[in-house]
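Here the complex is missing one protein chain, while the rest keep their positions.
For reference, chains read A, B and C in written order, and residue numbers begin at 1 within each chain.
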Amino acid sequence: MLNAITYLLSATLRMGTPIAFTALGGMTSERSGVNNIGLEGIMTASAFGAAVGSYLFQNAWMGILFAIVIGVGISAIHSLVCITWGGTQAVSSMALVLLSTGISGVGLKALFNQQGNSPQVPYLPTTTPLEKIPVIGPFLAQQSPFVYILFIVLILVWYMFKHTRLGLRIVTVGENPKAAETAGLSVHRIRYFSVIFSGVLGGLGGAMLSIGGMNMFQEDMVAGRGYLALGAVTMGRWNTWGVFGSAMFFGFFSALQLYLQTIPNNPVPAEFIQMIPYVATVIVLALSASKQNVGIAAGGQPYTKFVQQR
Amino acid sequence: GGSGSGEGGGTDDGSLRVGLIASSMGTQSFNDDVWAGLEKAQEELGIGAEYIEVSEVSDAANSLRTLIAQGDTLLVVPSSEFHDAMMEVAAEYPDCNFMYLAGEETGAENVMSVEYKENEAAFLGGALAASLSQTGKIGTVLAVQEPLQLRYQYGYMAGAKTVNPDCEVSVLFTNSYTDTNLGQESAKALYDKGADYVSCFAGACNLGVFNAAKEAGEGKYCLGAATGQFDKMPDKIVASVVKSIDVALYDMIKDYMDNGTFNGGGCTVLGLKEGGVELRYTTMNDELLNSIPEDVKNSVEDLKNKIINGEITVPGTEEEYNTYIASLG
Amino acid sequence: MSVKYSIQLKDITKRFPGIVANDHITIDVEQGEIHTLAGENGAGKSTLMNIIYGLYQPDEGQIFINEQPVHFQSSKDSIAHKIGMVHQHFMLIPKLTVAENIVVGQEPGSRLKVDRAGAEKRIRELSEKYGLKIDPHAKVADLSVTEQQRVEILKILYREAEILIFDEPTAVLTPQEIDEFCDILLGLKASGKTILFISHKMAEVMKISDHITVIRRGKVIGTVRKDETNVDELTRMMVGRDVNLSRRERKEFTDQPNLLELKNVSYTVNKTVKKLDGINLQLKAGEVLGIAGVDGNGQEELVQAICGQITPDSGEILFKGDNIVKKGIRARKDSGIALVPEDRHRDGLVLQYSVADNLVLGMHYQEPYAHGRTWMDYKAIHKNAETLQDDFDIRCANVDVPAGTLSGGNQQKIVIAREASRNPDVLIAVQPTRGLDIGAMEFVQKTLLEQRDKGKGVLLFSLELDEILSVSDRIAVIFKGRIVDVVDAEGVTRQELGRMMLGSHRDA
Partner (left out) sequence: METKVKKPLFALDKKKLQETGLSLLITLIALVMALVVGALVIWAFGSNPIEAYGALWRGAFGTGIAFTVTLGKAVPVMLTGLAVAIAFRCSVFNIGAEGQLLIGAMCAALVGAYVHLPMVLHLPLTILASMVGGMIWAFFPAVLKLKGNVNVVISTIMFNYIAQYLISYLILGPFKGPGESPATATIDKTAQLPDLLPKPYVLNLGFVLALVAVVAVYIILNRTSLGYEMRAVGFNPNASRTNGINVNRNMFLALLISGALAGLAGGIEVTGSLDKIVNNFSANYGFNGIPVALMAHNNPFAIIFSALLIGAMRSGSAMMQSSAGISKNMVDVIQGLIIVFLCAEHVIRYYIKRMGGKKNA
């Protein structure tokens, strides 16, 4: 029993972390008023970037750096399109997914002359040395360093929105860009920052998939986690802890799903067990959603001289 | 790039051109091995070879036609989801020949088919894992509950139960061939439950399984698939359930070129007997190889012979498996 | 003594596609004065203010601030020149606190930590100094309109603005609040600030201005000293004719039946707050019943209850004798209740729809606009629109342009025209003249009286006592969800009404 709990806990963390990174990034971007339903694309490209960096320098940390750079690059395209050009955010997002899939595939061929996946690259193994710490050691030993980075990021994001100037400005810009402008803020600069910041976090999320546990990039390895991250942003109601909690909620049910499958002679078809995370989400939403709409007031709306404002 | 040879996949000298359609390449799976066989034929036999990745099932027929338009006369179709498209195009182009590598198809003169008995090799894999297991628990990570995967599953389980009726065999499905992280987590879940040998047959998810074996530390091992995969994790992969299409395909093409042999309308069955599938011990880690007790090797060899000479009929479906277990007593 | 100028505009011209919003405008604003800008809807006042504030760049002309030429690229530049602006539509973020709204953009403290305590202290000081009572800690979402306005003012005072621009600040205020607000402006002026003020309400313009500049169709008609002019002259300058908003005679209707009767209607939100508390009310055919009251005393809920947007907890609403409490919004409209809602942008119009489509909103499924409740007949809709455009003098390029491109006054005319064209038995009009220029106001009021004269019942909700007094036949005063009293409009005074609005009975 205890065994099962520690397993579930540590698997929850591992499986929730990439989603949490990306979702926290997505939340920041959305709070500034720029939606990105293509988080999947950022994750894909940066998972690839992580493998490339790690391969080129034979150093996993360089892989993380690369992933962040790629994440920033992809989100910079999104910012250019949505913020400067006033493009439709959902369209740009879908373009990101295509571009990311495409670039990582083309890149595999160009860099490694390989199809489908990269060669094995250095990665960040679990923090096994921590096993010696009493009581929680065995638990910590199962975790990837990314999990620790996540907690730093979590506190950072929370602090940013709670206390910093920037956090306040991001919220202002997302709720009422015109008000922000009349208060002397640059809507574009703040939105650029937020979107690019989401690229950084999406980059970490993607990197965790390819070099935090695994040691290579595989096409389609993101497998919908970007969409789950998107779900976590909404489910967490654009609140740092809520978003984190929702990501972990997905992590937990994914872990539970695997755990249930390992129970011998269980008569439930695997597909139904695999459905659990998604069904659970729907149920939780149905039970918890309030009559009140909590969105971002100016979310999804471009704000630029190219688009006439009213 | 889909073309095997430098320029547009063609040879100008009129030699054989072979085309392949595959749902995706680089999933560490069958498709890659098929392509490896074609590449070998390209190098050594001078054929032209190329492939098209088909992202939608409904594209398959169109892709075959495109290949034929490029001048390919022998088409290789490695997976069952393209079966209908292949039959449709085969009827349109009676002058082209088709090699169907995913099961029996005897309905057309220009189609030859190959049926694999993965369950026979998996049986040996299960037997080996169960014999080596210290905990009495083993597992396997599969992708999707399709017939091919189920053959593997029931063969593996039957093999394990044959050598150790008390052995607990856990089976996990990822429902994906590419979600390597899920593959890894699946294996972790199995190791965590006490399994010490985990096999896999789930495309790229296998790579996750190998990594999980490494992270699980001492006393935890895994079995590979495809053409061996020993290079992916030499310290942990004890043996692999091998389905060596590369060699088989190369041979078939060579035979086709040299002798014009084409088993049109027929089906070639590839099992242990024919050498189409096998359980291959690690080729990259002598220490690991030597750690396998001789008597275990012998009893596996023994089982293999029994399968070849028909004493054991390996189950490939749930029904057959239940009957088989009942027959064990 | 030489006069110093805070703002000088020289030949400012601003063009929008198809229109010259500001046409060579030249205005001088003296330092320390209150300078009012008046003019019809769409005259170009807001545009001009946005130019001064740096949100728009003029196509031609030159701005001088404190007699120095300036070129503003954004509001950042104008803020640097100590200019502040309160916009016609508030620029606040409901989710944030008062303090956060005020300081954002110039937050005290360090980059890494906004000094919230410091901000609140500073805001308290400011609010004491200028008499703007506010709790810096409150969420803006929970504030009343006046309080929100105070936040807007504090926002610019916090930025130490010396030149304050107010774009129609009083449009949303009650008379009492307007008095308070005027005092605030005079206080600001006394402390040396220069104020640019836009309003359609002549009373307050005459009360506080030093100079008044009238704009029409983008051009300056003239600038006058307040002492040397009067309301009639200003009105003529603005609309080019005389406007009469005084009390108008009514046809006599005797012994008319009750069209609408409310019996003991109560409504409670969140199980605790009684918004409507046993309302009893009768509206007769051929009368205008004005509902007077301080904003937020249950007017909104009363309208919603009559129109079916909320269901009262208890009581009966009888319309032509039938209890309609159980009926839906559409059924009530169809049976003859029409509504001119308070917020035309939010509830009145679909701004993206054409004028013609808006003119059938709510009737769109009926003959002749839709056949068999299904097939739209856009020819009929177009024809209807052209008729109404003529009847109600709706000014637009044609009836196929989006309603959002019309000026506020003309948008309001669309709503009024539509609701009147339903030929209802009861017309409910909520703040129908809010934000309208004096000419449009006259037109709207005239329309309401025409309905009355046709024998309909009109229920007029207004915060403007003048409007209530000049249009109504009887006046009901609402206070804390109760009808304090219903009096004859003839003979009641503003003072009496004002007292009743605070809850005391007329005789008391």
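The rule we apply is simple: a contact is a pair of C-beta atoms (placed from the backbone, for glycine too) under 8 Å apart; a residue touches a chain by one contact, two chains touch by 3 or more.
Source: prediction; values computed, not measured.
Q: Since one chain is left out of the picture, which of the remaining chains does it touch in the full complex?
A: A, B, C
Q: Using the document's definition of touch, tell me which of A:Lys109, A:Lys132, A:Lys162 or A:Arg189 contacts the absent chain.
A: Candidates A:Lys109, A:Lys132, A:Lys162 or A:Arg189; residue touching the omitted chain: A:Lys109.
Q: Touch as defined at the start, partner being the missing chain; which of B:Leu38, B:Ile52 or B:Leu75 qualifies?
A: Considering all chains, including the one not shown, the answer is B:Ile52.
Q: Touching the left-out chain: which of C:Pro108, C:Pro169, C:Gly348 or C:Gly481?
A: Answer from the full complex: C:Gly348 touches the omitted chain.
Q: On subunit B, what residues meet the omitted chain?
A: Residues touching the hidden chain, for subunit B, are 1-3, 7-9, 19, 23, 50, 52-59, 61-63, 65-67, 70, 80-81, 83-84, 92, 102-104, 144-148, 175.
Q: Under the stated touch rule, tell me which residues of subunit A contact the chain that is not displayed.
A: 37, 77, 81-82, 84-88, 90-92, 94-106, 109-110, 115, 224, 227-228, 230-231, 234-235, 269, 271-272, 274-275, 277-279, 281-282, 285-287, 289-293, 302, 304-307
Q: So that we can see where the missing chain sits, which residues of subunit C does it touch?
A: 18-19, 42, 217, 307, 309, 328-330, 333-334, 339, 341, 346-353, 357, 361-362, 364-365, 370, 373-376, 386, 389, 395-398, 400, 405, 407, 410
Following the convention adopted for this analysis, only the chains that are shown with their structure count from here on.
Q: Quick check of your reading of the touch definition: is the inter-chain graph here a line, ring, star, complete or other?
A: line
Q: Which chain is most central here if centres come from C-alpha coordinates alone?
A: A
Q: Per the contact rule at the top, check every chain pair and give me the one with the most C-beta pairs in contact.
A: Max contact pairs: A-B.
Q: Need the CA-centroid distance for the pair subunit A / subunit C, whole Å please.
A: Centre separation, subunit A to subunit C: 45 Å.
Q: Based only on mean CA positions, could you tell me how far subunit A sits from subunit B in angstrom?
A: Averaging C-alpha atoms per chain gives centres 35 Å apart.
Q: Just give me the whole-number Å value for how far the CA centre of subunit B lies from that of subunit C.
A: Their C-alpha centroids are separated by 75 Å.
Q: Which subunit A residues touch at least two other chains?
A: None at all.
Q: Going by the touch rule set out above, which residues of subunit B reach two or more other chains?
A: In subunit B, no residue touches two or more other chains.
Q: Going by the contact rule set out above, which residues of subunit C touch subunit A in the complex?
A: Contact set of subunit C toward subunit A: 53, 55, 74-76, 79, 85, 87, 91-96, 100, 103-107, 109, 111-114, 155, 351, 404.
Q: Okay, in this complex, where on subunit A does subunit C touch?
A: The touching residues are 163-166, 168-169, 171-172, 175-176, 178-186, 297, 310.
Q: Any idea which subunit B residues touch subunit A in the complex?
A: Those residues of subunit B that touch subunit A are 1, 24-28, 32, 139, 145, 168, 170-173, 175-176, 178-182, 184-186, 188-190, 192-193, 204, 207-208, 211, 215, 217, 232.
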